[in-house]
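A single protein chain has been omitted; all remaining protein chains appear in their positions.
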Amino acid sequence: MTVRVGVIGAGMIGTEHIRRLTHVLNGAAVVAVTDVDPARAAEVAAGVPGARVLATGKDVIADDAVDAVVVTSWGPTHEEYVLASVAAGKPVFCEKPLATTREACRRILDAEEAAGRRFVMVGFMRRYDASYRALKAALAEGGLGAPLMVHCAHRNATVPSLYTSDMAINDTSVHEIDIVRWLLDEEIVAARVLRPRRNSRAAPHLVDPLVVMLEMAGGALVDVEVSVNIGYGYDIRCEVVAEGGTAALAEAGGVVVRSGGRWGGAVPADWRERFLRAYDVELQDWVDAVAGGTTTGPTAWDGYAATVVADACLEALRTGERVGVSLGERPALYGLVAS
Amino acid sequence: MTVRVGVIGAGMIGTEHIRRLTHVLNGAAVVAVTDVDPARAAEVAAGVPGARVLATGKDVIADDAVDAVVVTSWGPTHEEYVLASVAAGKPVFCEKPLATTREACRRILDAEEAAGRRFVMVGFMRRYDASYRALKAALAEGGLGAPLMVHCAHRNATVPSLYTSDMAINDTSVHEIDIVRWLLDEEIVAARVLRPRRNSRAAPHLVDPLVVMLEMAGGALVDVEVSVNIGYGYDIRCEVVAEGGTAALAEAGGVVVRSGGRWGGAVPADWRERFLRAYDVELQDWVDAVAGGTTTGPTAWDGYAATVVADACLEALRTGERVGVSLGERPALYGLVAS
Amino acid sequence: MTVRVGVIGAGMIGTEHIRRLTHVLNGAAVVAVTDVDPARAAEVAAGVPGARVLATGKDVIADDAVDAVVVTSWGPTHEEYVLASVAAGKPVFCEKPLATTREACRRILDAEEAAGRRFVMVGFMRRYDASYRALKAALAEGGLGAPLMVHCAHRNATVPSLYTSDMAINDTSVHEIDIVRWLLDEEIVAARVLRPRRNSRAAPHLVDPLVVMLEMAGGALVDVEVSVNIGYGYDIRCEVVAEGGTAALAEAGGVVVRSGGRWGGAVPADWRERFLRAYDVELQDWVDAVAGGTTTGPTAWDGYAATVVADACLEALRTGERVGVSLGERPALYGLVAS
Partner (left out) sequence: MTVRVGVIGAGMIGTEHIRRLTHVLNGAAVVAVTDVDPARAAEVAAGVPGARVLATGKDVIADDAVDAVVVTSWGPTHEEYVLASVAAGKPVFCEKPLATTREACRRILDAEEAAGRRFVMVGFMRRYDASYRALKAALAEGGLGAPLMVHCAHRNATVPSLYTSDMAINDTSVHEIDIVRWLLDEEIVAARVLRPRRNSRAAPHLVDPLVVMLEMAGGALVDVEVSVNIGYGYDIRCEVVAEGGTAALAEAGGVVVRSGGRWGGAVPADWRERFLRAYDVELQDWVDAVAGGTTTGPTAWDGYAATVVADACLEALRTGERVGVSLGERPALYGLVAS
């Protein structure tokens, strides 16, 4: 059975998901596309046999030919489309953020609870990266004992001029916020943001680098170096320090070259190169679940937690203080953190 | 457009390709299955919506609902099915070997030449492995200069009791025979097989390990260590030594663990773990080419060359001597070695 | 010319230095030994041709046959022997700590200033480790830009039962306190100590692990993970994150083994294995300088700074707060941080 997908938002990531659903994944077809710019929607849909352009996101969700919805529109619009999908009883894959405010996320949780089941998957694609999966598996084997610390680094070669320090939290660190919850299967209870010496290559308005310190419910301490002008490449590192050993992401790249007095490998140029495959696996997992009538992946609760923790980090960035995080009780619907 | 595939041979690899075409790849559907054991064919087809069981390979090839053929039957039957596919003007993906004798391979080359176009792709999946691709790309950049030597190792943790020394050439080394032709874009002109000290863990009838030495047309020298009872895992290594540097496959595995006095990573357990993804990419490439009306991947010439070189290696294993390889002229149809 | 050395304190490290001066290094001879336990001094001296046992440290320093002094006695006695050596105009190598209080260190600085020259070298042996030297050299090349952060880990497989949390600062972190001053050529201006989840393998009285955060004068931020019951080995890690790249200590161990499903190397068992050679190089550097009539290595100022910063860390550990560090002005005698 082919899952008929409607896509809301045909920007960069939306177009990329349409390509993926059409040419890479198994069992899905894009049948409807909309965008705030109708011309753009038309252009994208023209390349997909059988895809129609609809006027609005609501139209997409309401369309009988649409089995499931992909939301890749501008962040502030996510709440509306996700809620409408839940109301329509249609599975929805929502790119991060689930919604831009705590309250909006809460309304989505409430809607799912009222419906009595999950409809939402949030696009935290790192959970589908083979290396992170191997890392979680290494911890799950149990020989290392309980995790006590996580050392992360999130490094970008460079960022566009419109990138802000808030984006260093909301768009960059948010990946680590989600992944440490998933790796340790625990919530985050407090955040702090430290400011090292500034990188002289950063735009004047940016706090770069910064260090996000997260405290987990069980006491584990997470440090996340965020460097967004480090020049040498896109480098994602993560080491979990447990009671009796550590497990860490290995160097990426399948080849070691010896040349010009050096041995070594290549660092990915950007997040596409590093996580392209994770996006494929993630969306295939969603398509397979939808086809099977089930739900999978990061939940609305995960999206809610990410937004709440990111808010705390923003406050910590502004104040320089430790900021507590209070999520409230997790509805039974969402079971454990890790899905 | 969905490519409708008929599969001849529903053994282990055939079943695996049927699963892949049905559940993993994009744009293909298995519509017909046959096997020397009809019950087995029926069982496998039962799990694939829309797939019919046909009595013989010929029936599959002749079926109007079949756009393209996958040959995964017993090696000695490959020639017949490949020739029939070419005669029917249908693209055919043939698992290695293309055919089991030089003469049989020649007949396939002649058939394609007579037809004036390629129909055949041979399943040398390593060419689709990300690490080997990065290795070829590193050489193609040109900074390392011309390749002079290739050091390979092909190590299996263990082999079944029916594994023979001939299989160490025909089924094991054949992967390196193909991959060095592809990496260096040159033919092999001579072979030698050396016998190191025997591994006491090997079955008494086995020559294990052995070292295959291959001479390339341009003079480059290849050494291939074949160890099939090395216990520690499935380990495929390849280092190309060029005039000004080297490029080599890196360690596999995305995680480094520090535990019990050691740091390091995991070695794949077997070829499935190591090359699973390469099979996906390979067959998707074939499906995409078929859908686009073109041909891709390793050619019948590549299959012919592999069989002829393997024969030379077998003679070298028996005699202990250097054995020359003469392929004859490559038909224009097949262009360069690397496709 | 052989440097005639008198050793005050024949405990573990003192005996080790006597062995080193006698059997490993070039150009030195141990001519006098003393210890708070005369029997122990006698036993140690008996193994060194030409070494006499003297009653007290003062006797050693005063002895005409002693050119230079090594102080390896109990920490609280260091001040007395170092001051006496300075007063006697004799070069003195003092194991860390230089002295146990800020005031005591100050008196030593004052004594050297009054004398108008350096006599003291403090035993921060990591500055003589080949890997740390390569790390400093990589930074000095300049291509990486200014250092912004340093990520350190100091991991012990286990510690004796009498080890305390204060020792995690005074004896363990003190090495990182010195090495980051040396690597970045800057003073430390503030400290904070964070407490991750406790390692259940640690003794009940211990805060283990802990994270020491240090702020450098130029704004660089240092994090030091201190884990003293991590079981897997003695592992010292350090990565300097600069504006355009990073440099980090590589894996130790000269051999990679592939066995039992894993590839990797050995982690040192303890600090002796990891830094044995650095001790040799360090003390040889001292002997050579003494023979040449000059001074070298970590200065009394370095010892003073380490003690003052460690005091701040202890306060930070107790209070959970950020604690500022004020060293006062560095006397001209001590030039730059890095000696």
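Quick notes
Every chain is named by a letter (A, B and C) in the order it is written, and numbering of its residues begins at 1.
FYI, a residue touches a chain if its C-beta (ideal position, glycine included) is under 8 Å from a C-beta of that chain, and two chains touch if they have at least 3 such contacts.
All values derive from a computational prediction rather than experimental measurement.
The absent chain, not drawn in this view, touches the displayed chains A, B, C throughout the complex. Checked against the hidden chain, the listed residues C:G47, C:P76, C:G143 or C:G320 yield one contact partner: C:G143.
The hidden chain makes contact, of the residues C:T56, C:T101, C:T158 or C:S259, with C:S259. Within the complete assembly, C:A247 is the residue of C:I61, C:C94, C:A247 or C:A305 that touches the hidden chain.
From the options B:S227, B:S259, B:Q284 or B:T307, the residue with contact to the chain not on display is B:S227.
Take chain C: the residues that touch the chain left off the picture are 22-27, 130-135, 138, 143-144, 244-251, 253-260, 265-266.
Where chain A meets the chain that is not shown, the touching residues are 231-233, 235, 251, 256, 258-267, 269. One chain is missing from the display, and on chain B it is touched by residues 145-149, 151, 153, 194-201, 209, 211, 213, 216, 218-221, 223, 225, 227, 229-232, 241, 243-246.
In this text, only the chains that are shown with their structure count from here on.
One finds 58 Å separating the Cα centroids of chain B and chain C.
The residues of chain B that reach two or more other chains are 251, 256, 258-260, 265-266, listed in rising order.
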